[in-house]
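Omission of a single protein chain aside, the complex is shown with its protein chains in their original locations.
When the chains are written out, they are named A and B in that same order, and each has its own residue count from 1.
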Amino acid sequence: MGDEKAAGKKAKGTVFVRSEVCKGCSYCIEFCPTDCLEFSKDFNSKGYHYPVLARPEDCTGCDLCGLYCPDFAIFGMKFKDLEARKNAGASGGAGG
Amino acid sequence: MKADPRGVLTGIHFMDGDHAACEGALAAGCRFAAGYPITPSTEVVERFAARIPTVGGVFIQMEDELASSIAIQGGAWAGHKVMTVTSGPGLSLMMEHVGLAAITETPCVIVDVQRGGPSTGLPTLPAQADMMQVRWGSHGDYSIIALSPNSPQECFDLLIKAFNLAEEYRVPVFFMMDEVVGHMTERVVIPEASEIEVVERKWTRKKPGEYRPFECEDGSLVPSMVKAGDGYRIHITGLTHDERGYPAMNVAAQDKLVRRLKDKVDLLRDRIVDVREDGVDGADVVVVSYGITSRIAGAAVEAARARGVRVGHMRLVITWPFPSGRIAEVAKTARAFVVPELNMGQMVIEVERAVCGRASVRCVPHAGGTVHDPDVILDAIMEAAR
Partner (left out) sequence: MSEDLARFEDVENPVMPYLRQERIPHIWCPGCGIGTTVNCFARALTESGLDLDKVSIVSGIGCTGRVAGYMRLDSFHTTHGRAIPFATGLKLANPRLKVVVYSGDGDLFAIGGNHFVHAARRNMDLTVICVNNSTYGMTGGQVAPTTPLGATQTTMPYGNFENPFNLPFLADACGAVYVARWTVFHVKQLTRAMKEALLKPGFTFIEVLAPCPTLYLRRNRLGDGVDQVKYYKEKSTIKHGADTKEVGLGFQSDIVVGKFVDRERPTWLDSMNQHFSKVLGTRFQPWGGSNGED
């Protein structure tokens, strides 16, 4: 899984996938700016292949996948934002 | 709760029914109205457009009756008492949104100044031919309330009652005027605001998160309400929905919702109905009438009594729900019912159902365009008494 490429390269972020709500549209895979996602070999319970982070070292956590995903099944986060959230003890949320 | 004095034009006036209806709406607390011009109802919104800027509220003339009948529902969910005004052809266009108001339980008042139909019919002349349409016009099963004023004074008084009933039962309430009542000018007494009882919306006491928009409590069949902007994040849909307001496409949810939409008026029918009786007990013949026709029928009843007939008069002030129970009771002693109406026989069907063969029922139809000749009603009474 790109071990040689990974050497010396550090991921800036990652993605989170709720595989069960994925409908396999492939928007996230197609439009990922660093091309780090691929379809899973497995199916989810509805019979769809879902995205997996095939090249984690390339992920920037830009969340473009999250913006594209019509099923709210994937989103990206930058590690620095994740750490900040963890420290703040919040899971984010809508205002109001 | 007493009326907001800003909307109450206290005094003794000489005004027509359309204008009196507008004053009734303002006194009842209506602060948002939408309408579309149509004879013979337009004077109601014309006056509203002139009055509301100094009372505090909004009138908008929409692009058609479909728009005005749903704009008021937006206004209701923003928290206001609302009204639209129309006549036959416009009422037909509004039917879709009668259903929406019924299923979303949106309090609203629809004033229908009836004219001759079908279609464009007789724009400037009276009829009472929309009585069944307001009861059954939108698809699906639901209940509504309808009132039938017979004078400008009642256009004021009963329109306040119409708003109060809309709030109490959360149903569309129809105000069934006609061209004659709308355009006749009479003395109208508007009392002090402190003498006018208005019903406030049934607001929930629950907090966001606890509140479920279509949950009934304490044995009531009418859920409490909130308005947009108060942090409840409600969802309101014309789809069949559960207590949360979320779409529920199943037989159980449909059964539960539709039964309640029917029952909340039908089971409380006896509390809602308003029948003004004159000499009904012991009468051989009973005239059942409503709206403008009740004034003509009153003259015929007097004439029949002068000829020695024991005739009573039941005037339906509230036409829907129909006072089936009282009519059935009267049918135990009366021999005949006479039902004059400015249509070819609509409410007479309800009389027949209530009487259920225990007495004869005679319709006195009229296709509309003018009111009955009292002699025609008198003849029907005399024949029924024979």
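FYI, contacts are C-beta pairs under 8 Å (C-beta built on N, C-alpha and C of every residue); 3 or more make two chains touch, one makes a residue touch a chain.
Small disclaimer: the values here were computed from a predicted structure and weren't measured.
Novice: Touching the left-out chain: which of B:Ala3, B:Ala21, B:Ala34 or B:Val338?
Specialist: B:Ala34
Novice: Have a look at B:Lys2, B:His235, B:Arg307 or B:Arg353 and name the one touching the chain we're not showing.
Specialist: Of the candidates B:Lys2, B:His235, B:Arg307 or B:Arg353, B:His235 is in touch with the missing chain.
Novice: Name, in rising order, the residues on subunit B that touch the hidden chain in the full complex.
Specialist: 6, 31-32, 34, 53-58, 60, 62-64, 66-68, 70-80, 82, 96-97, 100, 227-239, 246-247
Novice: Residues on subunit A that touch the omitted chain in the whole complex?
Specialist: Residues of subunit A in contact with the hidden chain: 14-18, 21, 23-27, 30-31, 48, 52-53, 56, 63-64, 66-72, 75, 77, 82, 85-86, 91-96.
Keep this in mind: only the chains that are shown with their structure count from here on.
Novice: Calculate how many whole Å lie between the centre of subunit A and the centre of subunit B, each centre taken as the average of the chain's C-alpha atoms.
Specialist: That gives a centre separation of 58 Å.
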